[in-house]
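Only a single protein chain was left out; the remaining protein chains are all shown in position.
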Amino acid sequence: MRLEKRQHSSALAMVLAPIGAVAFTLLVSTLLVLWAGAPVGQTYALLAQGAYGSVFALSETLTRAIPLMLTGLAATVAFKAKLFNIGAEGQLYVGAMAAVAVGGMHGGAGWDLPPALSFVLMLLAAALAGALLLLGPALMKARLGVDEVVTTLLLNFIVLLLVSLMLDGPMKDPTAMGWPQSVALRGELELSKLIPQTRLHTGLLGAVALAVALWALMKYTVLGFDIRALGANPRAAAFAGVPVTRTVVMVALLSGGLAGLAGAIEVAGRTSYLTLDMSPGYGYSGIVIAMLAALHPLAVVVASVFVAGMLVGADSMSRAVGVPTFIADVIVAASLISVLVATLLTQYRVRWR
Amino acid sequence: MSDFLDILTNPSFWVAVLRIATPLIVGTLGVLLCERAGVLNLGIEGIMVAGAFTGWLAVYVGAPLWGGVLVAALTGAVLGLLHAFLTVVLALSQHVSGLGITLLATALSYYGYRVSFPKVSTPPTITPFQEMGWLGLPILSQQTPLTLLALVAVPVVAYMLYRTPVGLAVRMVGENPQAAEGQGVSVVAVRTSAIVLGSALMGVAGSFLTLSAFNAFFFNMVNGRGWICVALVVFASWRPGKALLGALLFAFFDALQLRLQQSGTTVLPYQMYLMLPYVLSILALVLVARRASYPQALMKPYRKGER
Partner (left out) sequence: MTDPVLSLSNISKRFGNVVANDAISLDLQAGEILALLGENGAGKSTLVSILFGHYTADAGSITVFGQPLPAGDPKAALAAGIGMVHQHFTLADNLSVLDNVMLGSESLWQALTRKAAARAKLVQVGQRFGLGVDADALVGKLSVGERQRVEILKALYRGARILILDEPTAVLTPQESEALFDVLAQMVAQGLSIIFISHKLAEVLRVSNRVAVLRAGKLVAQADARDTTQAQLAQWMVGRAISPPQRRPSKHLGRAVCVLEEVSTAHARERLNRASLTLHGGEMVAIAGVSGNGQVALAEVLSGTRRITGGRITLMGQAMPQVASELVALGVARVPEDRHGVGLIGDLPVWENAISERLRSGAFSRGPWVKRRAAQAYAKAVITRFDVRGGGPTTAARSLSGGNMQKLVLGRALMHPGSLAEPDSAAFTPKLIVAHQPTWGLDIGAVAYVHEQLIAARDAGAAVLLISDDLDEVLTLGDRVAVMHGGQLSQARAALDWSRESIGLAMAGAEGVAHAA
């Protein structure tokens, strides 16, 4: 069996591909539901309901989608430049740490700034923290040829330990009675709610705005060209005069910054505290979202809502029917693989020897 | 300082080193096989989780311990086959395919565990491999048979790579697949075989955790060991002997930080000790990066007959 590039995009393939991807994913998840002994139809219905079935469900889904959008954008800009940033999880946490340090602990030096200024500083600190964390591995790749996949991955573990250390010590919440969480963010720095009585906060607007901004940057600016050129063909990009190291630095700043912002916005919008479990793998999910969105910033918004829906829907469905929540992760991973294969088959046809 | 020496002169320390090194040795050999054939396999973390789970589950439902190891190997092989299909036949991005498999395998394992044991307060256990007292050798006697397997695997893999025609084929396919094709060697067949075999080893590495080191399956059990194996392969310059060395070195520091935590000389918070292995892995990568002569075709997709 081998693959041969198609000469013309086949309309049939374009339609069958997404259908095939969905069908495969549904097959896998249905088998899993059957294994758990739960009624298939009801399970899917509850999944959909829990995700989008009511204003409350929708608000929960959108709330969950916010950090996913940001880590998805972080992965998008990095992967576009062929910088495989697997460290968004760690960058999210250092962003959250920085946010608490500036916004909850007054920068550790007891400053007392007006809320608006504090808020901006807090976000900047978070973005910077995430950016700096990625800068190391990015430069190591550009200058020393060290594969960034492993370095960014290992940093995730180091960061999580650092957070644990901080929560035990300097950032410990004195009022929490041993519960591992940090000092709280000042109340006036918290993001306000978009829909009252729900957890959906204005961070959504910020995330969508950033998606649009990233799209515009990639398509219309010189930096966007540099990033795409570098990712597509580094040698040709260098030949054309693209400043390679500077572009790598910018990509690291953008990607790490977005992931760091994800952490800050989670703290400011949802949790108000830094905790060890505030991110159930948002950094990693961001990568899946970026791939599902084919590295298109606007599609990242859609993909995040989809993935968030799966996660939220699975939570509520699980409480009712008992199918373990991990089915959401299986659905997401299976979607990723099937979408990749489906996309490939629209560009190549299969030839049996 | 004397604390330090106390630790080093205590034989139980070295027993721990070898025990900690075992999954790393086997896992690293698995990654080594895949990368020598030119394919990066980032599915190792998920394959180790899956191997740990299925191997343990098999024993839980009544299979003998070695049966569990076999099941874990088969699980790894199947996942490897998927990775081979995606990366060798379809020539998809090796990074993304591997990460997708890690996510899938991990999620499936956790799901399977939850479905099988819905509400448990204490994790169910099995009787793991016992120490090999009959061996009569210091330090080795306190290991389980899987450690012996790991140590034997190193020269076996080395022999295969350097002294057999199939090993030459694996190396050539990782250096210049066109050259291999031109000599009548099927790149697809050799790469797939290397990936399947390597992934089987990764599955076995995972099973060591549930069948030997511990006797139950926990979430977050693998905890990054798979990624460390990927780093160790670079450190080992893709050579089995150096892989053993790297795994032992890493295990040395890991065991050391455990002992230092326990010995009460906690000048530093315990988290800093736990960070040490990861920091060292990064350092090792940086130090070796310049000199590394890696398989030339690593991570480059190969499509036969494409103009």
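A and B label the chains in the order they appear, each numbered from 1.
What we mean here is this: contacts are C-beta pairs under 8 Å (C-beta built on N, C-alpha and C of every residue); 3 or more make two chains touch, one makes a residue touch a chain.
Keep in mind that this is a model prediction, so the values were computed, not measured.
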Among shown chains, those touching the left-out chain: A, B
Contact with the hidden chain (one of A:Ala116, A:Val212 or A:Ala240): A:Ala240
Contact partner of the left-out chain, one of A:Ser9, A:Ser54, A:Thr221 or A:Gln347: A:Thr221
Residues from subunit A at the interface with the omitted partner, ascending: 5, 7, 220-225, 228-229, 232-233, 235-242, 353
On subunit B, residues whose C-beta touches the chain left out of the figure: 163-169, 171-172, 175-176, 178-185, 190, 293, 295-296, 304-305, 307
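Convention: only the chains that are shown with their structure count from here on.
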Distance from subunit B to subunit A - Cα centre to Cα centre, in angstrom: 28
Complex contacts: residues of subunit B adjacent to subunit A: 42, 86, 89-93, 95-97, 99-101, 103-104, 106-108, 110-112, 114-115, 118, 223-224, 227-228, 230-231, 234, 269, 271-272, 274-275, 278-279, 281-282, 285-286, 289-290, 292, 303-306
Subunit B-facing residues of subunit A, complex: 1-5, 32, 35-36, 84, 86, 140, 144-147, 149-151, 153-155, 157-158, 161-162, 164-165, 168-169, 284, 287-288, 291, 322-324, 326-327, 329-330, 332-334, 336-337, 340-341, 344
